[in-house]
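Of the protein chains in this complex, all but one are displayed in their positions.
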Amino acid sequence: MEYSNLIGLTGELVIDRIDSEALRGNALGDPSERPVIVYLPPGYDADASRRYPVLYVLHGYTGSAISLVSARPWERNVLQWIDQLIVEKRMPPAILAIVDGFTRLGGSQYVDSVHNGNYATYVVRDVVGHIDRSYRTNASEGGRAVLGKSSGGFGAMHLVLDHPGVFAAFASHSGDSYFRYAHPNLFVEAQRTLEKYDFSIADFVDAFEKKHKRPQAEYSTMELLGYTAAYSPRSAARFDLDLPFDQRTGELRDDVFARWLAFDPVERVPGKKDELARLRLRYLDCGRRDEYGLDIGARLVAERIRELGLEVRHEEFDDDHRNVGYRYEISLPALAGVLDTK
Amino acid sequence: MEYSNLIGLTGELVIDRIDSEALRGNALGDPSERPVIVYLPPGYDADASRRYPVLYVLHGYTGSAISLVSARPWERNVLQWIDQLIVEKRMPPAILAIVDGFTRLGGSQYVDSVHNGNYATYVVRDVVGHIDRSYRTNASEGGRAVLGKSSGGFGAMHLVLDHPGVFAAFASHSGDSYFRYAHPNLFVEAQRTLEKYDFSIADFVDAFEKKHKRPQAEYSTMELLGYTAAYSPRSAARFDLDLPFDQRTGELRDDVFARWLAFDPVERVPGKKDELARLRLRYLDCGRRDEYGLDIGARLVAERIRELGLEVRHEEFDDDHRNVGYRYEISLPALAGVLDTK
Amino acid sequence: MEYSNLIGLTGELVIDRIDSEALRGNALGDPSERPVIVYLPPGYDADASRRYPVLYVLHGYTGSAISLVSARPWERNVLQWIDQLIVEKRMPPAILAIVDGFTRLGGSQYVDSVHNGNYATYVVRDVVGHIDRSYRTNASEGGRAVLGKSSGGFGAMHLVLDHPGVFAAFASHSGDSYFRYAHPNLFVEAQRTLEKYDFSIADFVDAFEKKHKRPQAEYSTMELLGYTAAYSPRSAARFDLDLPFDQRTGELRDDVFARWLAFDPVERVPGKKDELARLRLRYLDCGRRDEYGLDIGARLVAERIRELGLEVRHEEFDDDHRNVGYRYEISLPALAGVLDTK
Partner (left out) sequence: MEYSNLIGLTGELVIDRIDSEALRGNALGDPSERPVIVYLPPGYDADASRRYPVLYVLHGYTGSAISLVSARPWERNVLQWIDQLIVEKRMPPAILAIVDGFTRLGGSQYVDSVHNGNYATYVVRDVVGHIDRSYRTNASEGGRAVLGKSSGGFGAMHLVLDHPGVFAAFASHSGDSYFRYAHPNLFVEAQRTLEKYDFSIADFVDAFEKKHKRPQAEYSTMELLGYTAAYSPRSAARFDLDLPFDQRTGELRDDVFARWLAFDPVERVPGKKDELARLRLRYLDCGRRDEYGLDIGARLVAERIRELGLEVRHEEFDDDHRNVGYRYEISLPALAGVLDTK
C-alpha cells in the first residue's frame, strides 16, 4: 500500500530526488540533493500521449516538502484538495509538484542567496527542468503555475517577478509582503534572544537544535535569521549575516533593512510591469485577522498591480494566518483554469 | 524514492491494510479496513531467519496512523526515533507497528464499544494477528510491547489490563488517567456547545465536519463525544450515547460518569494484580505542567501499582502535554530491552 | 474635594471603621478592625426623617472593600452604577454598604471559620449592626438585601441560607457554585506549587508575599488556600488546614472535599426551603462563557430553587467571568424594588 492511499488519493504520488547544482556548497551545509513530491492525476497512466499542466507548490517557513504531505483530521492538505477537485471535475487534471525549500535556518524564501544557496535558480531551473524531463508536462510557460502560502506565497511572487517566462500564473496565500509591518516585531525578540548567546548566531542555532522544546521567542529568532540569510547575507561564510538591527541596542539598521525591502513584493511590483503583464492570472488572498498584518500587504500588492493597469484577483476572508489550506479550493482551479491543458 | 527516505529512515516502511472483523458494522460508519504502518529495522531483509520483537504504537485523540508518520522540523517522530536508536545501537533491532484508531468522533480510546466497534479486539486480535502472520516476529507475549501518548498511553494501559497475555510491557506517555481531574472541564464546554445545536449530536458533528475551522470549544465538544462513544454508549444506533452530564443543566451524571471511571486506569489497577504482575515493564511518564493534570493521574497509577507489590518505572519531566515525542528516546529502548530478541 | 467627587458621585461616600468581635484573634493575624464604605444617596441629608433600605455588597476573591471603589475608564463601579440609577430615578434611593472580607489568603468567602475568623457573623451582626446604628435605615429584614460577584455572589447566597431573617433578597453575579466543576483545577496547580515549597504553606505564603510578581499558578494556589481556610480548616493554628487533595500525590480527598461541598449552594438549597421562601427576590446571573463553569452552577442553583416551588430570577449573558459589573444595572434596581422603601 502506498502513502497516497493512506491519505486517500485517487491519483498517484511519486517522490523524486534531484541533485541541484544551484544549492551546492552552501554555507549552511544543507543538502543539494532534494526531494520533489509529484502528484500525477487519475488517468495519467491510462493515456500515454496526454500532457498536463504543472502546479508548483512552495511551502512556508519552517515547512518542507514533507510537511505538505502530512494529513490532519477534518482538514485536507494540498494533495487531498487537488485530488478531490480533479475527481469531482471541478478543475482539469494537472500535475502538482511540491518543492522543498527548507534550510538549517528554517527556510530559504526561495531566493538566490550567497549564503544559503540559489534557491530561486534551483526551483526555476533544476526542479522545473527535472519535472519537464520526467513527466508528460506542457513544458512551457503556459503550462506552469506557482503557488504557496506564507513564505511560499512570497516565493511564488518572487519567482514570477525575477524569472519571467517560467510560470504563467501565481497564487499567494497569506504571502509575506509589506515587510515594514510584518517583520520589525521579530527584531525585538531576536535582539533579546541573541544577547543571551553573546550575539553568537552559531551558539544560538546550536542550542536551538539541541533543545527538546523552544520558547516562542526562540522560534521568532530563528525566523529572523532565516530571513536575514535570504535577504541580507554578508558572505558565503556560515552565519556571516547582516542583521537588520544593531545587535547591541536593537535599533533598526535602515541600510540593511533596505536590502530586505528590495525583496518586498509591495516595493517590487511597480518596477515589474512586463513580468506581471505576461501572467494569465495574478491571485492573492489573505485572512483579515492575519497575525503578521499580511492582509495589508496583500491589499498593497493588489493595488500596485492595478496601478500598472493589470488585473488581479484579490480576496480577503475572515481568518488568521494558521491552517488556511481550504483556500486551495479556490486557487487550484483558478490556476489550472488558465494553463494550457492541451 | 520512498516515504521512508523522505523522512530519513535507514529501516524500511511498509503500509499494510487489514480488514477487521471487530470494526465491521460500527455505528459511525467508520471503515473496518484500516492501515497498519510497519517499520522494519535495518538488516531485516539481510537475515531471513532472524525474528524480531514488535512495538505497537497507539496514537492520541484526533490522531491517526498517518499523523504518527508526519515529520516536523527540529523534531523526530516515533519512526525517526526508533530508527536512530537502532542505528546507533542504543536499542536492539525491533519492528514497530503503528495502529490506526481514528473514528469519526476523533478517536476510539482503543476500547470495545457497542457503538464505535471493538477497537481493543481489533488491536489485540486483528492487528497483532496480521503482524505475526506477515512478518518475522517473536510471535508471543514476550515479543510484544504496546505504547502510546495521551489517549494512546491510555490505550496501552487498557490493553494490558484487559487482554493479559498479549503484551509483555507497556509505556504510557502522558496517558489519560484520573478522569475526575482530566475530564469535567470538557463537560462544561460541551454542554454549552451542544445547546447551540439543540442537543442534536448529529447536527453538531455535521456542522463541525463542514467548517473550515472550529473554535477550541468545538474541538473540546468533539473530544467529549469521542470519550462518550467509547465509555458510555447507549446502543449501536448512531450517536445514541449517554452523556456524562445532564444535557439541559450540565450537571454531572454520576451514574454515567461511573461508567467512565470503570475505564480509568487509576480505578482499575487495584483489581488487576495478575495482569500487571506478568508484565516485564510497566512504564509511565508525564510532564509536570500537563494541561489536563495527567501528571497526577500518572502518579496515582504508579502508586497503585506499587501498592500491589509491583515495580513501576515512573518519570516526570518539566513540560506540558504537547510535543513530548522526545520521550520515545527513553521508552523505546526500555521496552525493547525487556522483550525477547532472539 | 472628596473621593466621591473624583469618581463623579452625586451621593455621599463615608468610610467607617468597625471593630469586629467576630474576627478577633484569627489565625491569619488579619485585623479585626475593618472599613465599611457607605454610600448615602442624594437627598439623604436633606430630609432627616426619611429612612432607607440598605444594599450590602460583597467583593470577590482577592478583592477588598477598596477594590470596589476604584474606577476604570469606560466602565462604572458599583457606586457609580447605584448613583446613576438613583439620579435617573430608575431605582428608589438606597444606602449601599461595601463590606470588607479580605484575608491574608485572599478572601474569607464570608463564612465562619475556626481558622480565619467568623466572617459570616461579622457581616450579619457586626456590619449590619453598625449600619443600622449609624444611619437612617429600614432596620429590619425587609430593608436589607445582599449581593456580590464571584466569591461575593457565593457570600450573598451563603448568608441568606445560614442567617435567615437578616436579608430579604440576594443577588449573585457569577457566584461560586457547583464546586465539582469549579474547583478541581485548582487542586492540580496547587499540588504542583506546594511541592516546590516542600508542602509548607507558610513558606509558600511568605514567598508569595515577597515577590514583585507571581505566575498564574501561584495565584491559583493562593486561591486554593483561601477556599481551604474557609471550607476545611483543621484548627485555629495558623495554616493548619485540611487540603482537599493528598499533598504528595494530588489525589482528591473525598472526605475533605465533602466539607467543601457542604458549602456549595447547589448542595445546600434543597435543605433550605424555609430560608429561601421568606426572601422577596432570589436573583442569579452568570456569563455563558464563564471560565470556571459557574454558569452551570447558576443553572443548578436556580433549578434547585424552583424544585422547592419557589421563584427565581435567573439570567444568562454572553460573556466570561471578568468585568461584568454592568450587570449591576439589572440587579440593583431589582433588589431595591422589593425592599421596604418607606
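Letters A, B and C name the chains as they come in the text, with residue numbers starting at 1 for each one.
One rule holds for everything that comes next: contacts are C-beta pairs under 8 Å (C-beta built on N, C-alpha and C of every residue); 3 or more make two chains touch, one makes a residue touch a chain.
Since we're looking at a predicted model, the values are computed, not measured.
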Touching partners, among the displayed chains, of the absent chain: A, C
Candidates A:Pro92, A:Gly142 or A:Gly250 - the one touching the absent chain: A:Gly250
Among A:Phe187, A:Phe208, A:Phe239 or A:Tyr283, the residue in touch with the chain that has been omitted: A:Phe187
Those residues of chain A which, in the complete complex, touch the missing chain: 178, 180-181, 184-185, 187-188, 191-192, 249-252, 288-289, 293, 295-296, 299-300, 303
Positions on chain C contacted by the hidden chain, ascending: 1-3, 5-7, 15-17, 35, 37, 62-67, 69-74, 102, 106, 208-209, 212-214, 319, 323, 326
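We adopt the following convention: only the chains that are shown with their structure count from here on.
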Chain B omitted: connectivity of the other chains: A | C
Greatest separation from chain C - chain, by CA centre: A
Chain centre separation (chain A, chain C; CA means) in Å: 56
Chain A and chain B, separation of their C-alpha mean positions in angstrom: 35
